[in-house]
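Omission of a single protein chain aside, the complex is shown with its protein chains in their original locations.
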Amino acid sequence: MKKILNQPADFVPEMLEGLLKAHPTQLAHAGDDLHCIVRADAPVQGKVALVTGGGSGHLPVFLGYVGKGMLDGCAVGDVFASPSAEQMLAVTQRIHGGRGVVYIYGNYGGDVMNFDMAAEMASFEEIEVRTVLVKDDVASAPPAEAGRRRGVAGMIFAFKCAGAKADQGGTLDEVVAAAEKALAHTRTMGVALSPCTVPRAGKPTFTIGEGEMEIGMGIHGEPGIKREPLQSADEITERMVLSILEDLQPAAGSRVAVMVNGLGATPPEELYIIYRRVHQLLAAREIRVHRAYVGEYATSMEMAGASITLMGVDDELAAWLDHPAQTPFFVQVA
Amino acid sequence: MKKILNQPADFVPEMLEGLLKAHPTQLAHAGDDLHCIVRADAPVQGKVALVTGGGSGHLPVFLGYVGKGMLDGCAVGDVFASPSAEQMLAVTQRIHGGRGVVYIYGNYGGDVMNFDMAAEMASFEEIEVRTVLVKDDVASAPPAEAGRRRGVAGMIFAFKCAGAKADQGGTLDEVVAAAEKALAHTRTMGVALSPCTVPRAGKPTFTIGEGEMEIGMGIHGEPGIKREPLQSADEITERMVLSILEDLQPAAGSRVAVMVNGLGATPPEELYIIYRRVHQLLAAREIRVHRAYVGEYATSMEMAGASITLMGVDDELAAWLDHPAQTPFFVQVA
Amino acid sequence: MNARLDEAAVAAAVARIGAELVAQEAALTALDQQMGDGDLGITLSKIGLALQEFVASTPVEGDLGKWLGKAGMAANRAGSSSFGTLLATALLRGGKAVAGKATLAGEDLAAFLAAADAGVQERGKAQLGDKTVIDALHPAAAAFGAAVADGKSVAEAGQAALAAAQAGRDSVTPLRSKIGRASWVGERTEGKVDPGCEALVVMLRALLG
Partner (left out) sequence: MNARLDEAAVAAAVARIGAELVAQEAALTALDQQMGDGDLGITLSKIGLALQEFVASTPVEGDLGKWLGKAGMAANRAGSSSFGTLLATALLRGGKAVAGKATLAGEDLAAFLAAADAGVQERGKAQLGDKTVIDALHPAAAAFGAAVADGKSVAEAGQAALAAAQAGRDSVTPLRSKIGRASWVGERTEGKVDPGCEALVVMLRALLG
């Protein structure tokens, strides 16, 4: 384990302390719990508020998207562990601007159970909460069982579109619909080349042999479709893009947004080599790229690997995507 | 070598092809050479132009800072290798907006020799070129031999300040002075925890034992001050910050900009744990943080480790830093 | 079946469970690394610590139901992975079932376990046979209830519950996990012990002292 840390148990609180000190004009915390991250200007009165949450170890996911044009708050768990229902409730109370709250987060058991508990508690306080689950990882279950799929990098497109709609004054129903519309057109698939280590566990959760890769691995090291010999960038990219296209079925002449996401240790150079092939494969099918995001958007600490996300866009989704946003990890100007 | 690539020899051209396809509204290339990256709207008439260049493998350095408010062009070399003088000249010709060109780049032999050759060639074409060398790495030579120091992450502050000055209509002299002023107050130090692999070499340039780190290592794996047992985040941070402060000597009550930069495989979580301690150490000396940059700004492919950069700022430097900028890797709104 | 557990006995039992969860961190982590994300040991060790602190700092004040519910809140605060949340739910719902009681008879403990079982099923939406903690919890709660109804002592009923939990755990070991993180591991879960079932067995064993 080659990590820069102090006591493993302090990993998350110290990370949060550093983060709040680094971005004091943008972020604050609710109550006295650093795990309850909110926009510094929360609550934004008259705006539908968006809340996410989940385990640590995925920066910029989740809290990195709290800011103007995206999310209002985030409950932060320990590494790869859900935050508690109480923490979610504390965030919810702090960011509620009077027009309801949308929970958008990845489909993981612990998170679902806690957000469900939090939503029950919030309803006691007359805060209307709606839930949108992100289930974009095509490798995690076949289409017939899409409800079992994991939520991975595609959640950023949901944050972006729902965040834009909320920023434009949308109602609770409209913001939920924006998130659901984005997700209905979003699919992701990833490949992992090396494992990662939960600081408190002290050793990697799993191993991947020197010449191997795992196609379809999840962002906590959940197993994928197949462990196989490491292939070339073009071959890996084809595998991922073809699986996504089969599931998404975009029409020739249509447009997509593309995200090529690094899992942590894979350098941006390699992500652009992947993007090159994605672009070629789409061009061959007469699919145009509305916007490309290449970088680290949803990571697994120091895992090597990458994921590809495609979102089919119409004019409405494209406009939400193009809407400005400003968070500590994501800045987009009009 | 766990890399996502095709033929090692195609690593850089394919990366550039992907990058230009991903950012078609922001970047273009001069002539038919993908290695000559320029702003899509170059030349910006009436503006002093800024050019950088150097080896690949450091994204966002160098080409990632080409864009509004920062640089006009970048000559891109192979991995860890200087681009050619001809390529630098091609970029220079393409971005010259009639008010002169500033070369700002890191103090590495190959780059210096080639930029010197390019400047000689440019002078034949009546393009006035001035050179500013970045030498911010305190670990690479003692203060008495500061001229021998390497250029590392501190160059981003020079790009930012000189870029702002040029954007505000500064003259060639003023833009050079802005870069030099920024650099006079900028110091960096890094620590490496693992090596990186040049794709064509196929194996790591050097090794670092399982429980070891190298304090002061350069971004191509140049040796640092000392190879020692891996320490805690707080201890590592203290080592780096104290070395920088000794060299920079900022006064109590003064302000600094801070950059905590990941070298590639070190996750953002760990960078924030480092930032936490930086902030504490500065606060204890009554030094205020004007702005904090935490993330990957100058990398060494998949190297694990981090660097810390401090720039002492007065009102002028602070204002240049706060000026908006927009590149594929660096977006800042006012 | 006559002895009633008093405040001290219940508090001691919760503290014992807490201590055992800390002690089993490595073993549970290893199990969760085989078919999950490797956090179960860490989560339960944090919860174990929190439960011990809770026992030390929170007097029962005559209402064991309320006290157990508060223990659930403390558990959720300390660790909120799937299992951690289900454990919190079990304490909350079980506590509600024995609200107002100053001591717990065998029937109360049976009601606690039945409510916990129902709460975990409701919160987690798993079916029996999906290979989760409920495949151990449900038979354990049923065996405890049956033993109490048969007039067995709390200790005897507890042994029956432990045996049922172990049998339940073992019965699903050959199966494929159908829910939660382990479901993504698919056929590779076959033949491996479900970490949640094992955690329940660990807790019951500690409970029996």
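Think of it as A, B and C in the order they're written, each chain with its own count starting at 1.
Please note the rule applied: a residue touches a chain if its C-beta (ideal position, glycine included) is under 8 Å from a C-beta of that chain, and two chains touch if they have at least 3 such contacts.
Just so we're clear, the structure is a prediction, and the values are computed from it rather than from any experiment.
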Displayed chains contacting the withheld chain: B
Candidate in contact with the missing chain, chosen from B:10, B:116, B:212 or B:228: B:116
Residue numbers in subunit B that touch the chain omitted from display: 77-87, 108-110, 113-114, 116-117, 140-141, 148, 150, 198, 200-201, 205-206, 218, 220-223
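Just so it is clear, only the chains that are shown with their structure count from here on.
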Subunit A-subunit B separation of Cα centroids, rounded to whole Å: 29
Rounded Å distance, subunit A centre to subunit C centre (Cα mean): 32
